[in-house]
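Removed from the display is one protein chain of the complex; every other protein chain stays in position.
So that you can tell them apart, the chains are marked A, B and C in the order they are listed, and the count of residues begins at 1 in each.
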Amino acid sequence: MAGNTIGTLFRLTTFGESHGAALGGIIDGCPAGLAIDLDFVKSELQRRKPGQSHITTQRKEEDEVKFLSGIFEGKTTGHPIGFTIENTNQKPNDYEHIKDAYRPSHADFTYQEKYGIRDYRGGGRSSARETACRIVGGAIAKLYLKHLNVSIQAYVSQVGHIKLEKKYQDLDLSKTEESIIRCPDAATAYKMVSYIEDIRKEGDTIGGIVSCVIKGIPIGLGEPVFDKLHADLGKAMLSINAVKGFEYGEGFNSINFKGSELNDAFVSSSVTLSGVEGQVENNKKITTSTNHSGGIQGGISNGQDIYFNVAFKPVATIMQDQTSVDKDGNETIVKGKGRHDPCVLPRAVPIVESMTAMVLADFALRNRTSKI
Amino acid sequence: MAGNTIGTLFRLTTFGESHGAALGGIIDGCPAGLAIDLDFVKSELQRRKPGQSHITTQRKEEDEVKFLSGIFEGKTTGHPIGFTIENTNQKPNDYEHIKDAYRPSHADFTYQEKYGIRDYRGGGRSSARETACRIVGGAIAKLYLKHLNVSIQAYVSQVGHIKLEKKYQDLDLSKTEESIIRCPDAATAYKMVSYIEDIRKEGDTIGGIVSCVIKGIPIGLGEPVFDKLHADLGKAMLSINAVKGFEYGEGFNSINFKGSELNDAFVSSSVTLSGVEGQVENNKKITTSTNHSGGIQGGISNGQDIYFNVAFKPVATIMQDQTSVDKDGNETIVKGKGRHDPCVLPRAVPIVESMTAMVLADFALRNRTSKI
Amino acid sequence: MAGNTIGTLFRLTTFGESHGAALGGIIDGCPAGLAIDLDFVKSELQRRKPGQSHITTQRKEEDEVKFLSGIFEGKTTGHPIGFTIENTNQKPNDYEHIKDAYRPSHADFTYQEKYGIRDYRGGGRSSARETACRIVGGAIAKLYLKHLNVSIQAYVSQVGHIKLEKKYQDLDLSKTEESIIRCPDAATAYKMVSYIEDIRKEGDTIGGIVSCVIKGIPIGLGEPVFDKLHADLGKAMLSINAVKGFEYGEGFNSINFKGSELNDAFVSSSVTLSGVEGQVENNKKITTSTNHSGGIQGGISNGQDIYFNVAFKPVATIMQDQTSVDKDGNETIVKGKGRHDPCVLPRAVPIVESMTAMVLADFALRNRTSKI
Partner (left out) sequence: MAGNTIGTLFRLTTFGESHGAALGGIIDGCPAGLAIDLDFVKSELQRRKPGQSHITTQRKEEDEVKFLSGIFEGKTTGHPIGFTIENTNQKPNDYEHIKDAYRPSHADFTYQEKYGIRDYRGGGRSSARETACRIVGGAIAKLYLKHLNVSIQAYVSQVGHIKLEKKYQDLDLSKTEESIIRCPDAATAYKMVSYIEDIRKEGDTIGGIVSCVIKGIPIGLGEPVFDKLHADLGKAMLSINAVKGFEYGEGFNSINFKGSELNDAFVSSSVTLSGVEGQVENNKKITTSTNHSGGIQGGISNGQDIYFNVAFKPVATIMQDQTSVDKDGNETIVKGKGRHDPCVLPRAVPIVESMTAMVLADFALRNRTSKI
């Protein structure tokens, strides 16, 4: 119960510290027979890796994943998929200056108090480097979801005060990867990048919002009471470093509607279903005319698009000197040096997608036992 | 994995439908030797029960809990605490009209699709009546937390557009129970109640925000990676019916700060610790000068107040006719009749507290194994 | 993690003490749409209830189960099935004499040490009365397994030195219920009953073996490494009060064979499979010519019969005075009085079947996710 596992049937357990020998994990519960496209996994890691543009940290890591088990002749075998990602760019000496100091708004203090011991190098286990393993788990989950025709698309919708005013329906999400900030609207992307450049010059950091849209989701995913689909999505998002808030559907904005305005009316449309040869009948597909609910009702997907927002605070590591204390309570200065991300948002996009994918894969498997 | 259990060491599993024979649950993992104040449990149920004021549903239920096990001579035995709450005010005939119709923004459609069968009476398992069991689990958790000197106080901070502009530090939270809306600021409470009265007359509903403050929390609660304290708090809140968003600390507002502004500087103060007689020494207590983090850093409590907001949409049941479809896709009208809450917020306050209490009790127990 | 739950997808959580208000439980994860035959559940409880014959305890309990949720119009809804069984024949005064004394080979001492508090009435939570809840869970599981054409038949194969020498293949298991000892061989049953009558007159108790046979099991149930099918069956059996050993297939007798003698050779036979009309093809069914393995290979069912033995010690409550100590370590005499079972075996038969059924139902559901 040390909290390094996520999922119930599709499960990822991770290990590894920022400057240890390697990170890694075990994906357990992936059904057998899934073709694994290794290039796709690599491309997902590329989207998260440091040093991918001038607005991310300049730490150089290739984040190369080695799969050690669970895949045979290109397909999953139903057995656990073990993998490692080596730490090739370790600079533990970079962290001697924080050996005894508590960096503001980092986990240094809480780890020391909780465990009585702490790997101070780069934050150890608290480093966002751990999210590389989530990308691997997410990539496998995405391959399973592709099989179910589910797509997940996240993008940056706000950086500081610069906000993308359009709704996801009015955006071409295929353009997200065209800008280094991963905002699908070119004009807004340009403003965001300029703003981050300014922030970086100040040695400061800035947060923002990642929005995410899920399309093609089957009806019925999610469990009614404690494990509502959005509850597990929320937990998954809140487990990402620097996340401070989560909302889905109309979210906090729901407050501004009356029930009569927010309710989504059910409607039906004729659908032609083709079954076994010779058997064709007209059936009706039920959906909703609006989607304030965000694709989830009673904790269960209703087939409409699921959409949600995730709020990221500015990362705590800044290139400015900060006052703090050491573990004996003596005042000290935490120097602003090393490599850092002025804005974590572009690298957070694939992480949000990966966590989403693992939650959906888990609920898709869980839903296989809902009926006799 | 059907999702009717919450917690890892302190666990609540619930059962029951709105109009079945009874609701109930099992609290497993509560340590032995805890004195159970039954009057306190009752008083907590009173805070949630329907019919407690003119701005809540007029359904009459006493929500009387019967404890069946796990308590002996007034104390917990370490064994599971089984309990039931009978449904005394069942009016299944009230629901004949929705037997085949899908109420907008309810779980009727998703349940039917997921299970192929549905107890339509009052929403069955999807009814918020299930939260009565959460109150019982929460009350036991609160008794354990009192033992640890932890307090949890939730209150209504917004109803529709009417917002309590003060921060929690500027409020007297002991006054929360003085108004039927459970807002500790009398003037704002008055406005909220008036507004809800108007909404009710329209046969409509309105949502809002419940804020929650935790004081006296030990340092070290929470697990680093997937089971961050705020991630599990978020999941617990999002599992409550009608919740659409969660944020902690500065939350979504974090976007409006730079890192240099949002970071919480560590400071230390001298503390006189008295140990075994004769042994007195000066020690230093480490804390932060600000608390934008909301009492959690790296997913672990740092001893500062934890505070968070929970957004509730307006409840879906309204006293107006709505167009919908039945399970065959034929158009139908869902009549606005029966008993309903024009605003669920005041009754949500003890639910938010209960879910918080269970999460904290769970993490307090989990933290007992962090060190050898 | 207080251990009152069994199963991963098909889960039973129980509560209740021997002389509290009621026992009960929650069955979570039973798929929706299963017809519940309440008479069958009752008949299963009848097989376990005390007082059913002169060789069992004379305690009078009807063990009437009340289902409180999860069943609607005779079918499961996919929601948790809550139930209670009231304790109607409580005689707490019968237990005043053991309030402070530790009964030999009972849980009195270990409970007191573990929890610092103990409900001494009838052993509290340690009483085998708790197994009534297992019967309920098992009955629901059996109904699900009938749906899959799986049958489970347990019987008494040994009482003290009186052993049924025939293998299960040479028995008519439909005759098990014809004798009060639940041994399908009339001659052996007669000897067993006579022996138990003698033991009872001595105020003593005797143990024995329950054997169990599973037929019609689908191929593929069980998980390869830690959750092997027989490992979970073994755990389930060992969790029953008074069980001291478990073996499956050839079990301990495997030691007496060489590999070349014990291996089960694979053979195939032609099978005519009828598919969609017009499509008939000859296929081959693979099975083994012998079944020393006991129907499980590599932890996974191979379609052959599963068979295993469970060893029960004589129950610890005897009608003789025994020396012991009280909780302060002072010597005392534990009087032999009250109601007891001279031999628990006949009542253990339905419990063994119930635990088996729950394990199989769980693995049948788990196996739904083995392939994409």
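Convention: a residue touches a chain if its C-beta (ideal position, glycine included) is under 8 Å from a C-beta of that chain, and two chains touch if they have at least 3 such contacts.
Just so we're clear, the structure is a prediction, and the values are computed from it rather than from any experiment.
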(request) Return the single residue from A:F40, A:Y115 or A:Y190 that touches the missing chain. (result) A:Y115
(request) Using the touch definition up top, pick the residue from A:I81, A:V136 or A:L229 that touches the left-out chain. (result) A:I81
(message) Considering the whole complex, not just the chains shown, which residues of chain B touch the missing one?
(response) 1, 9, 29, 31-34, 76, 78-79, 144, 147, 224, 365, 368-372
(request) Tell me where the left-out chain touches chain A, residue by residue. (result) 1-2, 4-5, 8-9, 11, 13-17, 20-26, 28-29, 32-33, 66-70, 72-73, 75-82, 84, 114-119, 124-125
(message) Need a quick check: the contact residues on chain C for the chain that isn't drawn.
(response) 1-6, 8-9, 14, 102, 104-107, 109-111, 113-116, 125-126, 130, 158, 160-161, 199, 202, 204-209, 219-220, 222-228, 230-232, 234-236, 238-239, 244-252, 254-260, 262-268, 283-286, 288, 292-294, 297-302, 311-318, 320, 322-325, 328-331, 366-367, 369-371
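One rule holds in what follows: only the chains that are shown with their structure count from here on.
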(request) Tell me whether chain A and chain C, two copies of the same sequence, contact each other through the same residue numbers or different ones, using over half shared as the line for same. (result) same
(message) On a C-alpha centroid basis, what's the spacing between chain B and chain C, in Å?
(response) 39
(message) What's the distance between the Cα centroids of chain A and chain C, rounded to whole Å?
(response) 45
(request) Identify all positions of chain C at which a residue touches two or more other chains, and write them in rising order. (result) 1, 9, 29, 32-33, 76, 78-79
